[in-house]
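One structure is given below, represented as structure tokens, and several questions about it will come after.
Only one protein chain is missing; all other protein chains are in place.
Coming up: chain A.
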Amino acid sequence: MSLVIRYCYLLVLAAMMAILAIDHSSRLIWFLLALGGIFIYLLSKHRGFALAFLAVFLFFTLDSVLQDHPTRLVAGSMNQRVQLDDRVLIDGDTMRTTVLLDGKERVQVTYKMKSKEDKQFLDAHLKIAQVCHFYGTLKRPDPVSNFDAFDYRQYLKHQGIYWEWELASYDQCYDPPSLTVFERLKRGRQKGIRFVSSHFPKPWANMVNALVFADKDDINPDLLDAYQNLGLIHLLAVSGLHVGVLIGLLYFCLLRLGFVKQHVHLFLLLVVLPAYVLLTGCTPSVIRAALMAAFLLSAPLSKIKLSPLTSLALACLFTLVFQPHTLYSVGFQLSYLITFALIVSVETMRHRSYSSIMQIFITTGIAEVIALPILLYNFYTVSLLSFLLNLIYIPLISLIILPGAWLTLCLTLSVPSIGSLINRGLNIVVRYMNEVLTLLNTFPSLTLSIGKPSIVGMTLLILGILAVFILWEKVNHWAIAFIFISFVLGIALIHWLSMEISPRGSVTFIDVGQGDAALIVLPHHQGVYLIDTGGSLPYPKAQWQKKKREYNVGREVILPQLKALGIHELTAVMITHRDFDHMEGIRGLIGNIPIKSLMVSNFFTPTKTERDWLKSLRNSGTHLIRVKAGEQWSVGQSHFQVLWPETKGKDTNDQSLVLRVNMGSLNWLFTGDLDQEGERGLLSQWQDIDADILKVGHHGSKTSSSEAFLKAVSPKLAIISVGKNNHYGHPSNEVIKRLEEQNIKTLRTDQKGAIRIEFTSQKVLSIKTVKP
């Protein structure tokens, strides 16, 4: 039994495998093979433990099957009285929250507010425990529509949410006659956040809310991006460290005040810990730390003493029993894995008797290395500055900012005059901290895009990390730092080589909604070209409607796609013409990824808006290139040819840059929004215009794709890049019919999501779509 307790952390593996196997039942055979392998290994070591491992696996299999309630709701209109039990998030003119229906099933609620008064009312009245009557429609969350993109439907499903409830209206909001303790605490949190927002200067207020109440809602999204990209986002989360410091301080103070030790233990265990967990919004890292603290505090009461590693493992198993899908939360993964790594390393660090500066170095290094696989798997990038910045920012936040946050909160409540003085001082510190990060984030080349690692790559990476740690433990020599560095460089080298060697090229028609964006990656990574960037027409908004940051398809869709493919630079962005659905996305790319050159036609006439974008492009080092019909150039074995515009045309669509690209065995034709008049001109200029794959002109509008043009091009495959339920009625049935009549296979991004064609110089390898 003592052996099972000692090696409890291995049982977490069994639990994780069970949960993953249930969710990925198509790969069940692999999980069973892995399970068999581990079981045989354990059997050779210790029979009892092997049986315990199997028992935990079976238990968690059963558990996650039982926890996986299928939905009982159906699509359609739904009107119901509900009680709010989650925070209400208001951004611009949208309100979001979740509610529990009949105490059984949780749904995501969204509401588009109608007026400024509407917003003010909701802002003031929608508190936790409020009862309201909601009227609206239930619909499934949008499925993922781009490769390796954030899967919102899956994300909600992992929280047991299957439906989005789009509200049309609400009424009869009232407070319940009495509140439960939990509701009081949750309201207290809401109140606290509001108090800080209104009494503290910004950005210090945002920092205090993040560190005390785990609320990042008010932080500028660009700043959050900076923290994220530079590998510092964990600093804005309430972490296990906070819990440790808080409990430690209280424990010490209460003992000093003369309370009996056992009473202090009970008080912290039964009152302070649960309250703090609720106050900080129940994030996985806080629950982890609270559970570990609970085990520690209950040890003298129950005479059971658990090692830190066993406490960690038990906390993990405990969390997973109740919420198996927490396993997929990045916060959960990082919190447990980093804590695990530090506990396992602590003995060696103690033996080595490092200096305290060296200890900070090594602790940060361990955390960075162990977090690498998780960060790569979820965000596809590694920041080169992360280690250095963490060295500076971790002590800064945990020694000054965090205690400062608690202190000033207490002071502002008791002695406001002193409180506001310290607030002002700390506000300056935080402002500088943020400004440095914002500045560093404007150098995208400091962030390496590695791309989404394959299963094999992940396995090798994890084994490599284990090997490096074992080596560090066995060899006490400064040269080990050299091995650490060469390990990281080795990963980068292997990654770079695998890209250079790969003879595989691809063209991805990204689903940007209504608009065009085609990403060309040449074989052997000889170049990356983006033809159009998608985008949307901005419409005027009142101040109250404006979001913290307006949606931009370049930033939200194209950039993640580039990162997932491991692309760290665009050779060229080609803009066919200046319509918003082809160009506006560029705003989200500028400054976020290096763009070597921007290509437009010689008839491209920017207005004031585009001139501003071009200016910031030039400032970030992009060459602007104007190309003429007839120009052509080669990159490796690929050949680019500009066919159009020959004339200025009557509107922007007719000025569309038309590109023919030959890559390996295939000819591609990208026509932008060229309409029939332009098509006729094109046909008269270029006799042999046939292509294997055609990006259908103007999203399938009937003003383009004349029968004669389709005949002349005679593609084997036509791609229509178009948004679902768009206002223009694209694609037109006429065009669909024309394509059908000529037996041209057609794929549409509104139906299939993103479309990717992979090829080598000899043949087409695959045609993949995100949706079946």
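Keep in mind that, in the parts below, a contact is a pair of C-beta atoms (placed from the backbone, for glycine too) under 8 Å apart; a residue touches a chain by one contact, two chains touch by 3 or more; residues count from 1.
As a working rule, contacts and distances are computed from a predicted model.
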| item | value |
| --- | --- |
| Identity of the absent chain, which is to be given by its UniProt protein name, from "HypC/HybG/HupF family hydrogenase formation chaperone", "Multisubunit sodium/proton antiporter, MrpC subunit", "Amidophosphoribosyltransferase" or "Electron transfer flavoprotein subunit beta" | "Amidophosphoribosyltransferase" |
| Residue in contact with the excluded chain [from A:191, A:263, A:424 or A:474] | A:474 |
| For chain A, residues in touch with the removed chain | 2-3, 5-7, 10, 41-42, 45-46, 49, 305, 307, 309-310, 344-348, 466, 469-470, 472-474 |
